[in-house]
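Here the complex is missing one protein chain, while the rest keep their positions.
We just call them A and B in the order they show up, numbering each chain from 1.
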Amino acid sequence: MPISKAPHEPIAIAFSGSGGSGAVTAGSILLAAAARAGHYGLMMRSAGPQIRGGESAALVRFGPRPIGCIGDRFDLLVGLDWGNHGRFRDEIPLGADSLILADPAAGPVPEPIVAEGVEIRQVPFLDLAGSVADGHMNMVGVGAAGALAGLPLDALVAAAGTALAGKGEAVVSAAQACIRLGHQIQDDAPPSRVGHGCGRWDLSGNEAAGLGALRGGVRFVAAYPITPASEMLEWLAPRLERLGGALLQAEDELASINMIIGSSFGGVPSLTATSGPGLSLMMEGVGLAIASETPVVVVNVQRGGPSTGIPTKSEQADLDLALYGCHGDAPHLVLAALGIADCVLTTAWAVRLAEHLQTAAIVLSDQAIGQSRAIIDPSPPFESPLRRIIPNGPEPDYQRYALTASGISPMRIPGCPGPSYTADGLEHDAAATPSSLAADHHCQLAKRHDKLARFDYGAHWAEIDGGGPGDAGSDAVGPSLCLICWGSAHGAVGEAAERLRDRGLAVKVVALRLIAPLQRDALRAAIGAALPLVIEQNASGQLFGWLRAEGALDGDAQSIARPGPLPLRPGEIVADVLAKTQL
Amino acid sequence: MADTATPPAGRAEPPPTLKAKDYKSKVKPIWCPGCGHFGVLSALTKALAYLQIGKEAHAIISGIGCSSRLPAYIDSFGFHGLHGRALPVATGLKAARPDLTVLVVGGDGDGFSIGGNHFLHACRRNMDMTYIVMDNEVYGMTKGQASPTTQPTWSHSKLTPHGTGVRRFQPAAIALAAGASFIARGFSGDPNRLTQLLVQAIGHPGFAFVHVLSPCQTFRPEQKAWKQQVHPCQLEPTTDAAHAAALIQRDDGMATGLLYAERLPVNQPRNEPDTTIAEIEAELLP
Partner (left out) sequence: MTNAHDPIDTIAELLAHALELEHESAARYEQLADSMEVHHNVTTAEQFRHLATLSHEHAATVEERAVGIELPRIPPWEYKWSCPGSPETDCLDHEPHYLMTRVEALHLALHNERRGYDFYAQVASGSNSPEVRALAARMAAEEADHIAMLRGWLADAEDLPPRQNDLDPPNVPA
């Protein structure tokens, strides 16, 4: 029988296999078909350590509303084979409502799956594929999964045509034939689930961040490859060229950060992208950007830490590094994207802020965002008056680090006739002359602090959902809750909040986009009288610690912190919230 | 580079009367009297004057150390960056601003120890810039430790009281092996010859490495003897890398002059915009 879900509920489907079974291609095509059918969607991937031929899984969730996380459980698992499937046990959670499609030729379904009480349906993927010249099992799986999920056949066939176009006509026809075979699995075809919407974007978080960088005005990138950030750089490289900019592959992260300081000094908005180990290397350079007041943006696509950690999995454990990683008092900007779509806005905003405030902005993304693909509404155009302040004409008394009311001092660019200056990491006076005097140090420290503290960041500092304590009306049960989160936790927290509201609780979600400087008063106002719970994917409660240190939370606030590598799930958040609040 | 912050491209035409002294800033050098770096500063200002490179047409990038203080002593745009990281800053600047003449200065510790990796890759990358290393075979600013070019037996540093015991870093040999397209050696005590080498280096299209022997009077007083020990390189400068390698390997480290120069492809991004962000976004539709 088909997957039975209410029309507004998303459906989650996993493909798994090994040794070139094509699970990831299957997932990508299913996602694209869902997009053609008008749905929103999300796809994550998981793999063994082998470069090729290892075990791999594609995790897809789609539905009529934007998909913020991968959910609690999979409705359907298409097991192309069971090679080392134990690796995916935690990542493909199943339950009694789950349906497994298994090929009898692949051997018995692993015991841990059976033990979940799932429904198992035998589908002879291998045989069916064998009946088509050059047929592949995974395409049969696409057809079968698509049918069970109510996706129209023509959407599946068209998606395969586009995805495999580069492999030639024969491959495309064989794939489409297999899809048709698989689609016939369902005798009584369910009504097609067609969403409403077309003209949506299909992109990964890394690509979205790249787009945000371009929208913000970045035209120079220097970077060193690192998992899971490399795809952002690979996406940017040709596009920067086409816009008249450039990407330079550096010899290491130390070179990367210093190169973008040089290009920014030369007047070009500049950015680099890395992960935790690279950001650790870059911190001295970040400090130089802060001290010399040279705008730079560093995107950190976080992965499991510490040290080499778990490069292919996600975690939100670099916040402490981003906040505290510079020696000396070095105030700067720390932002975090709230999901794949939000990478566009957050990165563009970070670039403009860094340029205007002449400082370093660290933008936190993570592997779950960066390497997952989503079907999203196109981002609205980014309009912002923020720019680098450059003096117009030659001024005889120009002082690079002059003390101004805003704390921002105009920045002359090399090549302009007139006064020049030597930028310096050494502490300096207003004229940029190195100085060890107390007065100069205090003034410049205050300047670098005040320019950030005095700035009006507007409404982008957070996404707030759920209104005030009165929203649940007289049916509200218990105290109102304020769920505070950052980064990729936002999707799961949002779903959890809905379920808590369904139980009658008054729940507000505050997802911080600007973490430093903390907008403490605005955050306190948003929390109001509600009980704050800070939810994040790391072991030590890093955001919780920061908010406490900044005086944004009172004694009743609680931390719900769990490390990676597994994504936060709405169900576990609901359970944790209820347990912590004893509701 | 397409950006509204970039001033008009092309080398600015200064009035034709810029003299060497016009390039000096008002800041008085903190170098010890007798420091070799004075000679390099003098030679650099003479070279800039000889080439009539306007103050706004060039930028000087440095790292950390006594010699890295130089940018503040010249009246132009400069960046006094991190220890060992001058070359990447210069690389980023030049990549973004091909219109500027980019000069990089630093010492032997800054360039060959912590900066060693960047030195290798800058030689390879062959972007059009000039790198002047003032080599006094010591870390002056931190009170006299051995540097990579210090003799292994020099035992006057408390950090390495028996000497380092490690063979010297060979700047010219390594520059050649790393692919530098211009290698010269000068002596701060002969600033006029050094001026000529700097003029050639700045004019060379590509990465020009100028290794300058620049004695430290305070921590290496015995380097006074360099004046008698330096000698012009006996052989003609060569464009043959293998020949240059043999020459440099036989070199006693005190031979001055142009050791190697070859025209190699210069690395410089130069892209003209041919699309818009809207077109890029259109490609995101499935």
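Rule of thumb we're sticking to: contacts are C-beta pairs under 8 Å (C-beta built on N, C-alpha and C of every residue); 3 or more make two chains touch, one makes a residue touch a chain.
As the structure is a prediction and not an experimental result, all values here were calculated from the model.
Enquirer: Pick from B:117, B:155, B:218 or B:268: which residue touches the chain that isn't shown?
Expert: The single option touching the absent chain is B:218.
Enquirer: From the listed residues A:434, A:479 or A:545, report the one that touches the chain absent from this view.
Expert: Of these options, the touching residue for the absent chain is A:434.
Enquirer: If the hidden chain were put back, which of B:40, B:141, B:201 or B:247 would touch it?
Expert: B:141
Enquirer: For review purposes, identify every residue of subunit B that touches the missing chain, sorted by number.
Expert: Residue positions of subunit B that touch the missing chain: 20-21, 28-34, 38-39, 42-43, 46, 50, 64, 141-144, 187, 189-193, 195-196, 199, 217-219, 224.
What we mean here is this: only the chains that are shown with their structure count from here on.
Enquirer: Can you list the residues on subunit A that touch subunit B in the complex?
Expert: So the residues of subunit A touching subunit B come out as 32, 35-36, 159, 162, 199-203, 207, 211, 214-215, 217, 219-220, 222, 239-246, 248, 250-252, 254-256, 258-270, 284-285, 288, 292, 375, 378, 388, 390, 412-418, 420-426, 433-434.
Enquirer: Touching subunit A in the complex: which residues of subunit B?
Expert: 1-3, 5-8, 12, 27, 54-57, 59-61, 71-72, 75-82, 85, 88-97, 99-100, 117-118, 120-121, 269, 271-277, 280-281, 284-286
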